[in-house]
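Only one protein chain is missing from this complex, and each of the others stays in its spot.
So, subunit A:
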Amino acid sequence: MILSATAGHPGFLSPTGVEIAFLLVGLATFGAAVVTVTTKQLVHAALWLVVALGGIAVEYLLLTAEFIAWVQVLIYVGSVVVLLLFGLMLTRAPIGRSPDADSGNRWMALGASVPAAGALVWVVVDAFRTTWIDLDGPAQGSTKASGEFLFRNWVLPFEALSVQLLAALVGAIVLSRKDRQDRKDRPDRSDGRTAGQVRPDTRARRTGPDRTERPAADREDNS
């Protein structure tokens, strides 16, 4: 409804049709985002997040930022959503509707986000009423241009970012390994209790092969 109100402003639509495509994809993206944060089914939320992030990738394409669009598709749609789905699977998220997906302060969240959205939309529309993006000319975000500005002007942050990714990787491994040690401690206790009951059998099994091996070793020594 806010978008339609802003679209009614004279001069907002250009005859190129890029704005119409941007508006339609933007509406789809916003709708998918709203469904993502309101649906009761957790897996459906992750799948609607795919639609929202893919819509944002299309918006990048319409803004002539091609490389960022494909990076968005690769990293967000390809890996982040898969990670989120794995997280949902590992935390045993219910498949059907879960009534406790939203917390009790949902109305407070609505009261915080809707006035924030209204105020920001008002400010942004008022501030950029007479500014147009010039999309003509060569694409500013093609792979060639992206490689040039990334490896000519932004090399040091790029390398620092690789170190940061390594640190995040090591951190994730450390967080997971602590849990493995905790889990090892618990099954050891339970195995100790159960092994106390089964111990005679295991001792018999362990000593069985030893008796058969030791005479063989003795025979070798004797011979």
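Just so we're on the same page, a contact is a pair of C-beta atoms (placed from the backbone, for glycine too) under 8 Å apart; a residue touches a chain by one contact, two chains touch by 3 or more; residues count from 1.
Basically, contacts and distances are computed from a predicted model.
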Complex member absent from the view - protein name from UniProt, among "PTS EIIB type-5 domain-containing protein", "Alpha/beta hydrolase", "Sugar ABC transporter permease" or "NADH-quinone oxidoreductase subunit K": "NADH-quinone oxidoreductase subunit K"
Contact footprint on subunit A, counting only the chain that is left out: 2-3, 6, 11-12, 14, 16, 18-19, 22-23, 26, 29-30, 33-34, 36-37, 42, 45-46, 49, 52-53, 56, 59-60, 62-65, 67-68, 71-72, 75-76, 79-80, 83-84, 86-88, 90-91, 93, 98, 100-106, 108-110, 112-114, 116-117, 120-121, 124-125, 128-129, 131-135, 140-141, 145-146, 149-150, 153-154, 157-158, 161, 164-165, 168-169, 171-172, 175-176, 178-179, 182-183
